[in-house]
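Quick one: structure below, then a few questions.
Every protein chain except one is present and positioned as in the full complex.
Naming follows writing order (A, B, C, D and E), and every chain is counted from residue 1.
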Amino acid sequence: MKKIEAIVKPFKLEEVKDALAEVGIEGMTVSEVKGFGRQKGHTEIYRGSEYTVDFLPKIKIEIVLSDSRLETAIAAILKAAKTGKIGDGKVFVYPVQEAIRIRTGEKGEQAI
Amino acid sequence: MKKIEAIVKPFKLEEVKDALAEVGIEGMTVSEVKGFGRQKGHTEIYRGSEYTVDFLPKIKIEIVLSDSRLETAIAAILKAAKTGKIGDGKVFVYPVQEAIRIRTGEKGEQAI
Amino acid sequence: MKKIEAIVKPFKLEEVKDALAEVGIEGMTVSEVKGFGRQKGHTEIYRGSEYTVDFLPKIKIEIVLSDSRLETAIAAILKAAKTGKIGDGKVFVYPVQEAIRIRTGEKGEQAI
Amino acid sequence: MKKALRLFGILLSLSLGGWCAPAAPSDAAAPAKAEPTLEQRVADLEAYINNGPRNADAPESKVTSKISGPGPAHNGWMMTSAALVLFMTLPGLALFYGGLVRRKNALSVLAQCLGIAGLVSILWWLVGYSLVFSAGNAVFGSAGTFAFLKGVNSNPNTNYSYWVSQNVFSMYQLMFAIITPALIMGAIAERMKYSAILVFVTGWMFLVYFPMAHMVWGVDGLMNGVWNANASIKAIDFAGGTVVHMSSGWSALILCLLLGKRLGFPKEPMPPHSMALCMIGTGMLWVGWYGFNAGSAVAADGIAANAFMTTTLAAATASFVWAMAEYVLKGKPSILGFCSGAVAGLVVVTPAAGFVDSSGAILIGLAAGLIPFMACYKLKGWLGYDDSLDTFGVHAVGGTIGAFLTGLLATSSVNPNLDLNLKGVVGHILWLEQLKAIGVTLLFAIVGTTILGFLIRVLIGLRVSEDVETIGLDLVEHGEEAYHD
Amino acid sequence: MKKALRLFGILLSLSLGGWCAPAAPSDAAAPAKAEPTLEQRVADLEAYINNGPRNADAPESKVTSKISGPGPAHNGWMMTSAALVLFMTLPGLALFYGGLVRRKNALSVLAQCLGIAGLVSILWWLVGYSLVFSAGNAVFGSAGTFAFLKGVNSNPNTNYSYWVSQNVFSMYQLMFAIITPALIMGAIAERMKYSAILVFVTGWMFLVYFPMAHMVWGVDGLMNGVWNANASIKAIDFAGGTVVHMSSGWSALILCLLLGKRLGFPKEPMPPHSMALCMIGTGMLWVGWYGFNAGSAVAADGIAANAFMTTTLAAATASFVWAMAEYVLKGKPSILGFCSGAVAGLVVVTPAAGFVDSSGAILIGLAAGLIPFMACYKLKGWLGYDDSLDTFGVHAVGGTIGAFLTGLLATSSVNPNLDLNLKGVVGHILWLEQLKAIGVTLLFAIVGTTILGFLIRVLIGLRVSEDVETIGLDLVEHGEEAYHD
Partner (left out) sequence: MKKALRLFGILLSLSLGGWCAPAAPSDAAAPAKAEPTLEQRVADLEAYINNGPRNADAPESKVTSKISGPGPAHNGWMMTSAALVLFMTLPGLALFYGGLVRRKNALSVLAQCLGIAGLVSILWWLVGYSLVFSAGNAVFGSAGTFAFLKGVNSNPNTNYSYWVSQNVFSMYQLMFAIITPALIMGAIAERMKYSAILVFVTGWMFLVYFPMAHMVWGVDGLMNGVWNANASIKAIDFAGGTVVHMSSGWSALILCLLLGKRLGFPKEPMPPHSMALCMIGTGMLWVGWYGFNAGSAVAADGIAANAFMTTTLAAATASFVWAMAEYVLKGKPSILGFCSGAVAGLVVVTPAAGFVDSSGAILIGLAAGLIPFMACYKLKGWLGYDDSLDTFGVHAVGGTIGAFLTGLLATSSVNPNLDLNLKGVVGHILWLEQLKAIGVTLLFAIVGTTILGFLIRVLIGLRVSEDVETIGLDLVEHGEEAYHD
């Protein structure tokens, strides 16, 4: 089993979700994060005090899935999340040792 | 060392925390996430515009611990977080390579 | 490739970011989390109802990087995030299998 | 006990009687009246300034008046006051309560306030105003006299004011009828079914609010000591200590007992989701309360002026005292402490505002800062009921203290109307009459709410399911969320 | 059609004419006048109470008055009303709209309301008040008479009020001129360029608002049926159903069509980022609307009192009916339903407030709870335009219904002024006159907005870029974020 962690632009969430659904991925966990990278931030001014905001809002999507579905899932994400502009984000892949469904106690690929 | 990542229903947080404390786990990091899975979302209507909200609020609990405590910790979570209804969540286990306590610089199992 | 996950005190974020920039780390993802550990929480009272708040606000910084930069990055974080007081947080290190830049499709160390 | 039962019997028969009371005789064709003399015209103008009767208002008067309509200053002040009292509920109380609940139930509180505003307005137009403010018996007005606000136009109803348009007066009083049941919502927040709330409020208006308001303010009301020479109980209540705060506060206690505690109470933490909203609401309540208390003079006169002063002093003192009590006892003066104290001060001074002087107001502020404080901090813990937002601790306890203190502190040097029918009473046995009024109020609130509560529990259920309570009322009952990031 | 074209021609020439109309003759040196007798002095005082003319106000009068300045009660009420109407925009409408947009655009709505308040105030001072309220022709006042508010001091302008200071009257009317274009912002929220908005509003005031307001309320206005005996269209509009709600609502439709839909509409969910703010705004709108409607009597008299009552009843009924319709049809009474209903009720009753009685108000409340509800739930879906926050559904539909219902329900028993110039009209063919007024309003709103919209689109563009729309207007156009955690 693997875990995909995709950092994407917030307005791409719906599209990525739909793309994943199309390739049969139906479980994921999503969180709001702030990203720092090549994409430049913006400046805010409050009565003369200028603040550079380096961190940009991003969405992190986490999916645990079987090794066999890894490639299709990544492809789906890459396609849906891409705008071609800087700041599109990353996909990271990690090894997973175990997965358990709390409701049933099922383990491994059954659980995801 | 391993990392447990447990996705649970929000109102179960306190119970899970207590259950972990009982088996001697005293460190964890918690975040608010949105989950997507078999549990169905709900519909919101604002002046005729209907929105299906697919993502449901969940809590992610992350615990880094020694291999030896892994099983008891998982058992405690499974017991405390279970309602038996769809959407109870998952437990994922990942390998951890290193842990360091910032305050002291201690490493490995000392650090957690 | 490795992933560093650093849990730090919120007001240390800027310093850690700057310290990482100095050693050439220019990509990271940050999120707000709540920590539970040795550091004690606080009590809030609302018209006679006392609540003990065990979870304290922390910042999680995630950095995926090449094995070669791991040590310098950790050293930079440890130095910048340390106050010496309880609750300074942890640094965890995980193995990473793959990284992809969505914009270009670049893989591996190219992507981070 | 026997006496209490007999009283109850009388009240019951009177209550029922009210519904069948004959409509007030319509203005019969009056014999032609004379034009006023110049002196009478000047006297009428002076009457306007002094908020007194025109020559034409005297019984059997034989002259007309050149200024028979409303008086602009009094009318203007009462429109302002009515708007201020609405402001207390929408959005004042909605925010005060809405900020104190958990995020997932924030909207449900707003829905309760909004729903009550709509529902009660319709009932008021239908028959409520008539039941309260037309002449009838000691407990109820007549249902027919002003049904559908028939005949309630811009001319004053001289039973209540010589110079304020009756339509304005009726709307001003509507705002009181709206906020009173809305106050109850504090005790049952986060768990009561919306349908049950609508049914409960409808019944409660008829069983508790309309009779209470008629008894205290109706021209022939049982406890209208100031204006009704025949009142059986010679009690006074300037702006609604019994009618508004006691009736809602004690009903709140009963209802939250019938309803049971919130899931997880008191173990699970349920901190206010937004103290900021709660404080905004408090500010609005305080500002709006000037309409409530100073407006209760039904004129922009010296009595209103006095009520304005006492309201300010009591609210400010109680707010400061409550928070300082926390400072001393807990080391931390809290925003909720300041807010609770302010509201408590306003509650306690409500029945007294137009009857006591500045020192009386400061005393009231002191009592309001300490006694409801103890009720919320200690009593609730001891007794273990789940009054979510302390409607009982603040409004029932505060309202009761207020009614009693009014009996001790009222003085006709501040309000000459106390000399009309209460000459031997004020300053002597008024406190005893106040205790009687407190008793009648408790009776109505407790009996009415108990009956209604049981009935609704049996018929449609009072409470949402556990699942709904866990997810939150906003999403399940109203299909919305308070915030989207 | 031909007739419509001819009317349009006349209107056009009148519009242009307005600019060159000769300034009103300055107060010529009047022959010395006599002191008033005691009886006249008393009559003047009575006139103040009754909101009538002083002896000196009669044409050709030969006496002076000892009370020639403003009357305090009417002045006080109008200052209160003006403050209330400002409160409707700042922060009322800003919150009502601001809560309904997405978080990333919340501030842009506030910037629109604040910018309009500043801009329109300056235009009003410059020439706006003069164009609306000085005598001129049927469509425009004269630009010069009151330019820079010259001569607009604390004395009443007896064309509009015997007792209210003209400077207060001018500020009261300014608040209307501010909220009207601000209402349009609901339709174009989340995508229109800030610079384009400022230019649009400037043009729109001259092309639509100033002529509309003069036609309806100006002393010699085309459709000022109540006060102008020579009005071509004998229509009535108490507080601005045509001038404020229809003109803004129909302009909003045109502008949002010219602008196009928001990116992602209707697929992407765009739920309100804070229903709590939206509800606070609603409460403030409701409370402020008392200044809008009851203030439109320009006195604290019986007509104001009536407007106060009808406003309350219509708002409360519509709020309840809208949410109950949702309850029945969708199973969930929503907070946005209660809020929308309240606003709809207030919109529909606006033209009628001082002309209908309590039953009329309840009927209006019913209509307001159901018809705009259908417009928002069904019409928008069918036609597919993106009126972000339903300015069209509520203000255009509601305003139009209101103008029409006023024709059916107005009665001189409530407002004797209807007997001045409209004796045979009210209760007979008034509805027809109202239809004509509706037509003229549609003409001005649609033609004016279309011309302006196209012009601005060509010259500087109406819409922000896709990138900006995605990131949000707050950050890019105003350099700020609404919330920082």
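Throughout what follows, contacts are C-beta pairs under 8 Å (C-beta built on N, C-alpha and C of every residue); 3 or more make two chains touch, one makes a residue touch a chain.
Computed from a predicted structure; not experimentally measured.
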Among the chains present, which touch the one that was left out? A, C, D, E
Touch criterion as defined above, residue of D:M205, D:I303, D:L418 or D:A437 at the omitted chain: D:I303
By the document's definition of touch, the residue of D:A316, D:L370, D:V447 or D:V468 touching the omitted chain is D:A316
Touching the hidden chain in the complete assembly: which of D:P266, D:G283 or D:G427 does that? D:G283
Residues on subunit A that touch the omitted chain in the whole complex? 44-49, 51-53
Which subunit E residues would touch the chain omitted from the figure, given the whole complex? 38, 41-42, 45, 48, 66-67, 69-73, 75-76, 79-80, 82-83, 86-87, 90-92, 94-95, 98, 106-107, 110-111, 114-115, 117-119, 121-122, 125, 148-149, 152-155, 165, 167-168, 170-171, 174, 194, 274, 277, 280, 477-485
In the whole complex, what residues of subunit C lie against the chain that is missing from view? 11, 14, 42-46
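As a convention for this text, only the chains that are shown with their structure count from here on.
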With a step meaning a move to a chain it touches, how many steps does the shortest path from subunit B to subunit C take? 1
How many hops, at fewest, get you from subunit C to subunit E via touching chains? 2
Based on C-beta pairs in contact, work out which chain pair has the most and send it over. D-E
Top of the farthest list for subunit A, CA-centroid basis, is D
Cα centroid separation between subunit A and subunit E, in whole Å? 49
Chain-centre distance (mean CA atoms) for subunit D and subunit E, in whole Å, is 34
Touching two or more other chains - residues of subunit D: 479-481, 485
Give me the residue numbers in subunit A that touch at least two other chains, ranges are fine. 31-32, 94-95
Please list, in label order, each pair of chains that touches. A-B, A-C, A-E, B-C, B-D, B-E, C-D, D-E
